[in-house]
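One protein chain is absent from this view; the other protein chains keep their places.
By letter and in written order, the chains are A, B, C and D; residue numbering begins at 1 in each of them.
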Amino acid sequence: MNAIIVSALMGVVMMFSGIMIQHKSMMKHIASGGLLLLLIANLLQTYGGFEIKIDTHDLLHFDRFGNFFNTIAIIATLIYVLLSGKDIEKTGVHPAEYFALIFFVLCGVTILSSFNGLLMLFLGIEIMSIPLYILTGTDKRNLKSNEAALKYFLMGSFSTGIMLMGIALIYGGSGSFGIHPAIPEVSPAGMPKVSFIIVAGLILLFVSMCFKVSAAPFHFWTPDVYDGAPSVFTSFMATIVKAAGFFAFLRLFESQSALMGASWKILLSFVIIATLLIGNITAVFQQSVKRMLAYSSIAQAGFMLFALYGGNDLSKEGILLYTAAYSLATIGIFAVLIKMKDYTLDGFNGLSKTQPVLAFTTTICLLSLSGIPLTAGFFAKYYMLASVLKAGGAVWLVLVAVLFAAVSVYYYFRVIQAMYFKEGTADTEEITSTFKAGMIFVAGLIVLIGVLPSVLLSYFYF
Amino acid sequence: MIPVLLISIPLLSGLAAFLLKGSPASKAFALASSLATLALALVAVFSKGVLFYDAAWLPSLGSKFSLMQDGMSKMLCLLTAISFVIVLLATYKNDYQKSPAFYGLLLLTQAGLMGVFLSADALLFYFFWELALIPVYFLCSIWGGEKRIAVTFKFFIYTFIGSLLMLVGILFVYSHTTDHSFALQSFYEVKLYAKDQAIVFALFFMAFAIKMPIFPFHTWQPDAYEQSPTAVTMILSGVMVKMGLYAVIRWLIPMVPGAVHGHANLVLVLCIIGMIYASLIAIRQDDIKRLIAYSSIAHIGLMCAAIFVQNQIGLEGVMIQMFNHGINVIGLWIIADVIEQQFGTRKISELGGLAQKAPIMAVLLVLMALANIALPLTNAFVGEFLMFNGLFQFNSWMAGIAGVSIILAAVYTLNMIQKVFYGNTVEKTKDAVEIGFHAHLAMGILVAMVLVFGLYPQPLIELTKDTVNAIFVQR
Amino acid sequence: MPIQYYIYLCLTLFSIGIVGVLTRRNAIIVFMCIELMLNAVNLLLVAFSKMHLASALTTDKMATAGADGQLFVFFIMVVAAAEVSVGLAIIVMLYRNTHSVDINFLNRLKN
Amino acid sequence: MSTTQILFFFLSALAVLSAVMVLISKNPVHSVLWLVAVFFAISGHYILLNAQFLAIVNMIVYAGAIMVLFLFVIMLMNLNTENEPQKNLWMKLAGVISGGCFLLVLISLVRQSNDMTLKSALTTTGDIGLIKNLGKLLFTEYVIPFEITSVLFLSAMVGAIVIGKKE
Partner (left out) sequence: MISIIGSGSILASFIVSVLVFLEVKSNGASIVALFNFIEVKGLVIPFAFQVDQLSVLFLLIITGIGFLIHLYSTAYMHEEESKHYARYFAYLNLFVFSMLLLVLGANYVIMFIGWEGVGLCSYLLIGYWFKNDHYNYAAKKAFVMNRIGDLGFLLAVFWLIFKLGTTNFGDVFANVDKLSAFDITAITTLLFVGAMGKSAQIPLYTWLPDAMAGPTPVSALIHAATMVTAGIYMIARSNLLYTMAPGTQTLVAVVGLATAIFAATIALKQNDIKKVLAYSTVSQLGYMFLGLGVGAYTGAVFHVMTHAFFKALLFLGAGSVIHAMHHEQDIRKMGGLKKQLPITHITFLLACLAIAGIPPFSGFFSKDEILMAAFAKNPIYYYVGLGGALMTAFYMFRLYTLTFLGGFRGTHEQEHHLQESPAAMTIPLIVLAILSVVGGWIGIPEVFTKEAHSLAHFLAPIFAGSTQLTEHHHLEASQEWIMMGVSTFLIVGVIVYTIVSYKKYQETITENSGLTKLLENKWYIDELYDTIIVNPLHYIAGFFKNIFEKNGIDGAVNGVGKLVSYSSRQLRLLQSGQIGNYVMIMVLAIVVFVLVWFNDLTIMYYLNRLFKMA
C-alpha cells in the first residue's frame, strides 16, 4: 500500500512543483528524490518497518513477491530518471507533468503488483495505460509522435474493450471478480469441467493481456508506438511498464490457467512462437536502432512468456530477474540512443572511437539482451528456459526459443559491429561525465547480476 | 589451488592488460603472464592425482564453482599454456593496433579455455565455453582480414547456436538430476530413458560438432581461419577445437553412454565422410591457410571418430593426438604467418623456391608438414596409429576408408611443400629472407616437442591414463 | 428474461462495435465504436449481476449478490470518461497538425 | 408475451438497429446521434433490469456528457459532411466477415455453455441497483478503487492539459 499511496502523492507533488517552481531543471532532482522516497517506502513495507494499513477488502493483496517487484521497478525507474532525466526535460514544455505522469504510471505498476481481483487489475492497467497514451504524444510537433499516440490510444482502448468483455463473461460464469477460482472438477477425459463462458472470458482476457505485453499476434501497436514515441518515453514503456504487464499476466493466470485445460499450453506456445518469430525475424531487417529495439522488446516478451508456460517458482524468480536484467539493459541502450544524433545503425559507426565508454557500456547492455553468459541477460533467459523444462517436457519449445535467441544475436551484434568494427564518426550530443558514470554503473550492475544472480535473488528468498 | 590460479592468472592479467599503454609493454606483459601460466600448468602436470577446487557460487541453483583437473585436463591445460607462449613468441614481431586490447582479449580467451578444461560443473562449463568465444569474436572482428566482419559473425552465430543447444541440453539433464545439481558427478549419475538420452545427445553433440567441427558443420572454419589474425587462428585451431573433443569425452560419453553407443555409427560415418571430403578439398586449395584449415578438419574428424569407437586404444590415441595436433597445427600456422607477412600472399601458386632462400624455414616447415601427415617418429604418428587402431577394432571397413585420408594427406601436404618451398623462385619470392628470431625460437620449441613426443609418447599416455581408465571403468 | 438473450444481445452489440473499428476510417467514429463495445459490456455485466442476484435470492431473501457487477459498470464508465478526455485530446492534437482524422493516413510508422 | 418481454425486444431491436446505423451513417454527426440512441436503449435496459443508478449515470455521463463532447469535437473539425472517405469495399467486407466470425464463435461458446441455459436475469425487481445500496457498497468495500480512480482522473486531466495546451 505504501508504494501505491506514495507514488500517487508524488505524482501530485510533481504537478504542484510544476506550478510552484519555475526552474525546470529542478524537476528531475525532485523526481529522483521522490523515487528515492518511494523506494524507501516500499522497502519499509517489504521488510516490515512501516506500513500504511488500510482495509482493502481483499481487493489488494501485498506479498513479498509483489513488493520485490516494486523494488526492482522503482530502482529501474530511478536509474532511468538519473540517466535520462535531462532528456525528459527536453521533450517538451511541461517537464513537471511528465514526471507526474511517470509517477502515475508507477502507481499503476504498484497496483498491478498487488491486485487481487479483476477490478483492480482493470483499474491498474488503465492507470498505467492512460498516462502512457499521453507520454507517447508529448512531442506534439512531431507527426510521428501524434500518430503513435493515436494508434496506441485506439488500440489500447480496443484491447480494454476486449478485456472488459472477458471480465464480464468470467463474472457471468463465476459470479465474482476474484482471480483464484475454485479448483474445477476434472472430467474422466482429463478435461476440467469449466463453464464454457468462463473459458470464453479467459481467452479474451488472455488476448488483452497479450496485447499489453505485446505478444504476437497482438503486438502490432508496439513497433509503431515505440518508434513514434519520444525515445525517453519509449525506454520507460518498453521496460518497466512492460515488465509490470508481465507481472500482472503471471499473477492473473497463476491459478486460472488450469481452467483452460490443454488449450492453455497450446495457445501459449502458439503465442510464444509467434512472438519470438515476429520479434526476432523482423528485427533483423531494421535499419533504425530504435525500431530494432522495439522489435527486440517483442522478442524479449516472447522469452518472458516462458514464465507463464512454466508457472512455477522458477518462473517467478525468473520474471523478477528478467525484469531487472531486461530493464537495466534496455534503459542503458536507450539512454545512449537518445544521445545519438542519428538513430540508424550507421549512426553508431565508430562510436568506440568517439565515445569508448559509451560504446563499451552499450556493448555490455547488448550482450545482456542477447543472453551471453556473465551478463544478467543470461540468467534471465536461463531461468525462463529452466522453468519450462522443470514444468516438464516442451523441449521443442525451448529449442525454438534458443534458435531465435541465436537470431537475436544477429541484430544485437550488428550494433556492436557498427560501434567497434566499422569506420565512421558517430555523432553524439554532449556527454557529461555523470552520464558516463551512470552508464558504467548500469553495466557494472548487469555484470554483477550476471556473475552472481543470487545477490538479487536472495533478497527474494530470505 | 592450482586450478583456480590457472584460470585467474590469465583472467586478471587479461583485464589488467587493457589498462596498459603501448605495444611493447603489453606484449611483454602478456608473455610474462602466459609464462607464469605455463609454469603453473607444468606444476599441475607434475603433481600427483586429481586436483580439485570447490567454492560456493549459486547455491540456489545447485551450481558450484568447482574445478577438477585430472590427467586429460592437465594435458589440455598444458597445451593451452604452451600454445599461448608459442603464439606470443611467434607473433612477437607483429605489431597490432590497440595492442593492449588485443593482448587483453587474448588472455581472456586463455582464461576461458582453461575454465572449459577445468570446470566440473555444467553451468560453469557453459560460462567458460562462452567466455572463450566472445573475446575471439572481438579479436577476429577487429584485427582480422578483409572480410572479417561477416566471416567472424558467421562463425560466432554458428558456434553460438551450438552452445545454446548445449545449454538446453544442460538444463534438460539438470532437470533430471536427482539432487538438482550441475555437478559433474550428478550429471554422470543421471538416469535417462533412451528417448531422453537421444535428445540430450543430439543437443550436446550439435554444440560439440560445430565447435570441432565435424562435417557438415564445418563451413565456418576455413573462412574464420582465413580471416582471423594469425595469433588467433593458432589458438582457434590449436586449442579451441579441442574444446569440442574434450567436451565429448568429459561430458557426453559418461553422461549418455547409451545414446553415444547408439549413434556411434552415424557419427563415425559423418566423421569419415568429413575426413575424406576435407582432404579432397585440401588437395585443391590454393590458399595456405585454407589448406591447413581443411587439413585440420580432416584430423579432427579422425579424432572424433576415435572417440566414438569407444575403446581404450582409440581414446588413448585421441588423448595424445589432442596435444600433438595442437602443437603441429600451430607450427603450420606460424609458417603460414611468416609467409604471409613476408610476401603478402597466401596463394600457393604465387610462391615457390623458398627453400633456396630460406632453408631453415623450409626444414622447419617440412618437419611440421611431416608431423601433419603423421610420419613415424613424429608426434602425430603414435596418436593416429592408436586412433586408427581403435577405429579398426570397431569396424575394419571404416578404418580402411578413413585410411584413404592418410594418402590424401600426403598428397596435399607434399603439394604445398613442393609448390611453396621447392621449384624455382618466382617474382614474389626472389628476395625472400629467413624467418626472424622469435619465430625461430617458437618453431624450435615446437619441433623439439614434435620429435620428443614422436620418439617417446609415453609421458602423454601416462598423464591421461587416469581419465581413460575412469571412462572405461564407469561403463 | 433468460440470460442467454442478454448475452446474445451484448455480443451482437460488441461485434457491431468491432466491425465498426474494422471498417471505419474516421478516428472519432472508431473511437465511438469502442465506446459502443464498452457499453455492450456494461449491459452484460448488469444482466449478469441480476442473474447472480436471482440465483442468490433463491437461498437468501436478503442477498445482495451481484452488486459488485453493477459497481464494476460504474468503474468502467469512470474509466471510459477519462479515456474519452484523453482520446479526444489526442485526436484534436492530431487534427491540428494534419487537418485530418483519417486513420488510413496514419502510416508514417510502418514496417 | 409479457410487457417486460415486449420492452426487452423493442429495446434490443432499437439498440442493434441504432448500432448498425452508427456504422453505416456517412455523416459523423449522424453516427453520434445514432450512438446516443443506442445509449438510450441501453439505459432502457438498465431500467428494465432495475439498475436505476446506472441508467441515470449512463444517460447523464454517456449520452449527455461524452456524446456531446464527441459532437463538439466533430463540429470543431468541420467533419459534418457526407463525403467522408470510405474504406474500399473489400476491406469493409473483410471487416464484417471477421466481426461476424467473432460473433459466431462466441455465440457458439455461449450456446454450449450448459450452466447458462436455465438461468435468467431478474428483471424489474431486485434492489441492488438502487443508489442507496450501491452507494453504501462503494464507500465501504469499494472505497479503495474509488479513491484510486482519482489517480486515473488526475492523470487524464494532466494528460488533456499536456496534450491540448498550446505551446
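The rule is simple: contacts are C-beta pairs under 8 Å (C-beta built on N, C-alpha and C of every residue); 3 or more make two chains touch, one makes a residue touch a chain.
Values in this document were obtained by computation on a predicted structure and should not be read as measured data.
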| item | value |
| --- | --- |
| Neighbouring displayed chains - absent chain, whole complex | A, B, C, D |
| Residue of B:370, B:435 or B:450 touching the missing chain in the full complex | B:370 |
| Option from A:81, A:130 or A:203 whose C-beta touches the chain left out | A:203 |
| Touch with the omitted chain, as defined above, among A:62, A:80, A:218 or A:306 | A:218 |
| Interface residues of chain C (partner: the chain not displayed) | 18, 21-23, 25, 30, 103-104, 106-111 |
| Absent-chain interface as seen on chain B, which is shown | 154, 158, 195, 199, 215-216, 218-220, 277, 280-281, 283-285, 312-313, 316, 353, 355-356, 359, 370, 375-377, 381-382, 385-386, 388-389, 392-393, 396, 399-400, 403-404, 406-407, 410-411, 414-415, 418, 421-424, 456-458, 461, 465, 468-469 |
| Touch residues of chain A, complete complex, unshown partner | 151, 154-155, 158-159, 162, 189, 191, 199-200, 203-204, 206-207, 211, 217-218, 220-221, 223-224, 260-263, 266-267, 270, 277-278, 281-286, 393-397, 407, 410 |
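In this text, only the chains that are shown with their structure count from here on.
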| item | value |
| --- | --- |
| Whole-Å gap separating chain B and chain D, where each centre is the average of the chain's CA atoms | 71 |
| Geometric centre distance via CA averages, chain D-chain C, whole Å | 5 |
| Centroid distance [mean C-alpha coordinates] between chain C and chain B, Å | 66 |
| Junction residues of chain B, two or more chains touched | none |
| Contacts with 2+ other chains: residues of chain A | 119, 123, 126, 130, 133-134, 137, 140, 149, 172, 197 |
| In the complex, chain C residues that touch chain D | 1-9, 11-20, 22-26, 28-29, 31-33, 35-36, 39, 42-43, 46-51, 53-55, 57, 64-68, 70-71, 73-75, 77-86, 88-93, 95, 101-102, 104 |
| Complex interface listing, chain A residues touching chain B | 367, 372-374, 382, 385-386, 389-390, 395, 398-399, 402-403, 405-406, 409-410, 413, 417, 420-422, 452-454, 457-458, 461 |
| Residue numbers on chain B that touch chain A, as the complex places them | 57-60, 126-127, 130-131, 134, 138, 141-142, 148-149, 153, 156-157, 160-161, 164-165, 167-168, 171-172, 174-175, 199 |
